[in-house]
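With one protein chain held back, the other chains of the complex are shown just where they sit.
Chain nomenclature is as follows: A, B, C, D and E, assigned in order of appearance, with residue numbering initiated at 1 for each chain independently.
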Amino acid sequence: MKNKKVLIVAAHPDDEVLGCGGTIARLAREGNTVYTLILGEGITSRDDRRDRGKRVWEIKELKKQVERAGKILSIKNSFVFDFPDNRFDTVPLLDIIKTIEKIKKRVNPDVVFTHHHGDLNMDHQITFKAVMTAFRPLKGERTREILCFETPSSTEWNTSSPLNYFMPDYFVDISRTLKAKIKALKEYKSEAGTFPHPRSPEAVEIAAKNRGVQVGTTAAEAFKVVRIIYP
Amino acid sequence: MKNKKVLIVAAHPDDEVLGCGGTIARLAREGNTVYTLILGEGITSRDDRRDRGKRVWEIKELKKQVERAGKILSIKNSFVFDFPDNRFDTVPLLDIIKTIEKIKKRVNPDVVFTHHHGDLNMDHQITFKAVMTAFRPLKGERTREILCFETPSSTEWNTSSPLNYFMPDYFVDISRTLKAKIKALKEYKSEAGTFPHPRSPEAVEIAAKNRGVQVGTTAAEAFKVVRIIYP
Amino acid sequence: MKNKKVLIVAAHPDDEVLGCGGTIARLAREGNTVYTLILGEGITSRDDRRDRGKRVWEIKELKKQVERAGKILSIKNSFVFDFPDNRFDTVPLLDIIKTIEKIKKRVNPDVVFTHHHGDLNMDHQITFKAVMTAFRPLKGERTREILCFETPSSTEWNTSSPLNYFMPDYFVDISRTLKAKIKALKEYKSEAGTFPHPRSPEAVEIAAKNRGVQVGTTAAEAFKVVRIIYP
Amino acid sequence: MKNKKVLIVAAHPDDEVLGCGGTIARLAREGNTVYTLILGEGITSRDDRRDRGKRVWEIKELKKQVERAGKILSIKNSFVFDFPDNRFDTVPLLDIIKTIEKIKKRVNPDVVFTHHHGDLNMDHQITFKAVMTAFRPLKGERTREILCFETPSSTEWNTSSPLNYFMPDYFVDISRTLKAKIKALKEYKSEAGTFPHPRSPEAVEIAAKNRGVQVGTTAAEAFKVVRIIYP
Amino acid sequence: MKNKKVLIVAAHPDDEVLGCGGTIARLAREGNTVYTLILGEGITSRDDRRDRGKRVWEIKELKKQVERAGKILSIKNSFVFDFPDNRFDTVPLLDIIKTIEKIKKRVNPDVVFTHHHGDLNMDHQITFKAVMTAFRPLKGERTREILCFETPSSTEWNTSSPLNYFMPDYFVDISRTLKAKIKALKEYKSEAGTFPHPRSPEAVEIAAKNRGVQVGTTAAEAFKVVRIIYP
Partner (left out) sequence: MKNKKVLIVAAHPDDEVLGCGGTIARLAREGNTVYTLILGEGITSRDDRRDRGKRVWEIKELKKQVERAGKILSIKNSFVFDFPDNRFDTVPLLDIIKTIEKIKKRVNPDVVFTHHHGDLNMDHQITFKAVMTAFRPLKGERTREILCFETPSSTEWNTSSPLNYFMPDYFVDISRTLKAKIKALKEYKSEAGTFPHPRSPEAVEIAAKNRGVQVGTTAAEAFKVVRIIYP
């Protein structure tokens, strides 16, 4: 892949790194342009009732982390929106779809990466659904590939049922960019966990090696193909 | 089938034709009575924020198209409601269920056709869920068959996963009513697309022929059985 | 199992008996402590618009039935909340999750029983989702088993698709506590149906015998394993 | 249904009664003609190595039971073949297909009932596969309905996975022919089990009542639609 | 895609054209080299007992048709083997695997196309299984893509269950090579059917248009991704 525009649509800050940080870095290095669209602010679910005012400072801080992580991965531009953290179900789906369509128009991507429908996290599920509608394969649609990434904890903590299980069929060798992924991840200080938390750097590294082993390399990221069109 | 009452429950105007127009025409010709219940107004999702007032004229026009298409297919009566287009998720599901139950009481159908749970369109999904609850197989329940139809674009644009894939197991030969279906479809001028749009008349015809080929005839509509009870 | 704390999370009064009444009685007899958490009030969906005031007396009466049924099954404590009957979709999921987390903290259960994701009833589905998030398998999480029960009518009236079908893999012999289950069920006078209604005592007894036959005994309750961790 | 020809294709003697004995009796009473095709001899798997000679007498006896059960259910004709019991995998599938095609030609059925693909018993699985090929929906094919029945023990003893789970969507009320089913079953003396064996008369009766409850009646048989064509 | 080696592994002559004739022609035109491996002789299942001798002439004739069709599609080389038509189940799977491995060594393909696991035809199923083993993603494995094609009739005549349903996620626009596909198909005179037979030229054309419509073009072939590795 070369000279392509790539858009990552994620629900919360750090999901883009967890899901496809290694692939982002690799695609950028190989001459593609990568954008991220982050829908939610990622903070206010800590409160029983959402009080955005109270959390303004933290939200701002988290946005800075998005920038720093983006720089490490050579992301061209990160669009961060303000949908309420872990409360996407209180927003009409159509509003989220229209937000994505706006960025889509601006970026005009060839390839889109987003969450998997089966994630335990409801915001991830809703993000996936909105992407599916925003990128319908109509005549003239430029986007030729839609791929879903896995998000540590959210993906594997749902039920062990075909309803939501992540069963990848597309693998990207990230043996040369795993380091960048881990470095970017560490920028998200406010989101960090310690091993064996699935989003701790050690756990993320083990997961990447484990995916690598499945396809004969030392580190990989795994994806589920939604649709590939060979135009 | 003869002397039966048939109810089509659809989310938006033209879904009833796309999904089972040929079957409607055939059942009506063979001596059954067909009713349609259309839940949403089908227009207001064009706006960022729903403004029903602004769209009154278009809504009225669309209702006339429902009538004209219904006449072509020999539908006895079309009940059209006003749920907000592509925003069914902003309405409590129970409200939709209770609406369907009212029409059910009036029509007392033997057979019900509705959307498939796996459609990409959220209103279709919600319509399906509401039908499932409104027609539970309790003692005394008169409805003996529930069948799901496919809706061009919405059905095949969702993910290619068993979660939502349309896998028909009930086929109706419409080789003699395909023309009526296409004619009825053309009444929906405001909804029309041009080939290769999946809802263009040409595309709908190809789809019908393709389903026909699968069961040894020249045109068919395909359905998924939800429940058949041989009483 | 012995000296364990068991928590049943149900959507409505009587679901706990229908789903696992025999298992509750058995576990209590064998030296475990059983708690139930019932999220919804179970009454107000009878009205077109929820009017809690109008139904206060019935809600109170239903709570008494919870107590009486609980006594028969030797339930230690029943926590009953007030989420709107059959309108859980009008509440942010996060609110339900936080409610469950509060009781979780208090009870600190080893084993959790809850609804199956595939139930036709929307409140059941939402209860399941909330439990899944409230009991994520993080380090330090005490809960080692999550099991889903079936609820007569709601479980088998959904579509016959892998999307939601109840396919049990965990069976508890209740040949000695079936009587207690039926007795507890009869306390729910306001919820009763007559045979062949799936929630009538006769139907519940037949279902228990049918599950028993499947695993070589005379009565059983069937469950679907969500997660078992052997620590 | 009236004046139709119905063919039951079963792997072993007694499967036809267990799977659809009540439906057979009902269809026959209502003016249809029912045939059964039984592929295997049902005896020789008792030996470590098949020795048909040694078991000739038992095979003959079992055939008589087929006749007697058939008479009770008003089966017009039973075709019994000699494929090796529980060793259908030692025969090329094509041979079984060709056998079914021969009987198909003779009977020319409108409706076919057969085993479910997900049965634990390998002969059942192979029977299903062969039926699927023998009754492809080519132009001119007379068979309009293919339905799968469940077989106590074999159906529910397989894994609890969507791969093979029996999820019925077609129900026949057998409240008036359950007695005939049980009576026919009792003719299979050599195959009998005692309660709670799933094939004991008591267990079969409970299962029928349980299926009835699911659709609002007192006894039913449940089927999975493979294909219905409305010609 | 350019300068790639592509291998089609099919069970019988004409499957390669039906499954991906348009894609073959397109890939060849765009500068890739295409090989086909056909495992079975495609003739002898017409007899009750295989008698290869009796059918030698027809087998030879069919091989000539393979050549002629291959020329039209610009296939570089077709390897045709002699496994018994519709009796692949009488051959140890390992023998078929080893045959594929031999051709694999010779061709060293980047991309492999083969049958879908869910085809009704048993030889197709076995071909798929053998390919899966022959192309395991070990370190050093050159093949980066495995895709399954659909085969008219065999793919859609199996059950409508997730077990075997073809749910494509990879589409190739064949609007410029559909003609070549139909022309190649017509070379298989001995295999031809007349409309509405699913393998008749008219039906194949309709199917291609129908797939096209699904992704916004006028003709397409649809595939299921088994595995894509971005090395």
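Keep this in mind: contacts are C-beta pairs under 8 Å (C-beta built on N, C-alpha and C of every residue); 3 or more make two chains touch, one makes a residue touch a chain.
Note that the structure is predicted; figures quoted are calculated from it, not measured.
**Q** Can you say which of E:K71, E:R136 or E:K189 touches the chain missing from this structure?
**A** That would be E:R136, which touches the missing chain.
**Q** Which residue from C:V66, C:V91, C:M122 or C:V172 sits in contact with the chain not drawn here?
**A** Answering carefully, the residue with contact to the hidden chain is C:V172.
**Q** May I ask which residue of A:D15, A:D123 or A:D169 touches the chain that does not appear here?
**A** A:D169
**Q** Even though one chain is hidden, which residues of chain E still touch it in the full complex?
**A** 92-94, 98, 117, 129, 132-133, 136-139, 162-164, 226-227
**Q** Taking the full complex into account, what residues of chain D touch the chain not shown?
**A** 45, 48, 86-87, 89-90, 120-122, 153, 157-163, 196-197
**Q** Determine and list the chain C residues touching the chain excluded from the picture.
**A** These residues touch the chain not displayed: 1, 137-141, 162, 169-173, 214-217, 225-231.
To be clear about the criterion, only the chains that are shown with their structure count from here on.
**Q** So which has more C-beta pairs touching, B-C or C-D?
**A** C-D
**Q** Give a one-word verdict, same or different, on whether chain B and chain D use largely identical residue numbers at their interface, taking over half shared as same.
**A** Answer same: the two copies use largely identical residue numbers here.
**Q** Nearest 5 degrees is plenty: how much rotation brings the CA atoms of chain A onto those of chain C?
**A** Rounded to 5 degrees, the superposing rotation is 120 degrees.
**Q** Between chain A and chain D, what distance separates the C-alpha centroids? Give it in angstrom.
**A** Computed value for the inter-centroid distance: 51 Å.
**Q** Starting from the mean Cα coordinates of chain D and chain E, work out the distance between those two points in Å.
**A** One centre to the other, that is 36 Å.
**Q** Which chain A residues sit where two or more other chains touch them?
**A** Answer for chain A, listing residues that touch two or more other chains: 137-139, 162-163, 226-227.
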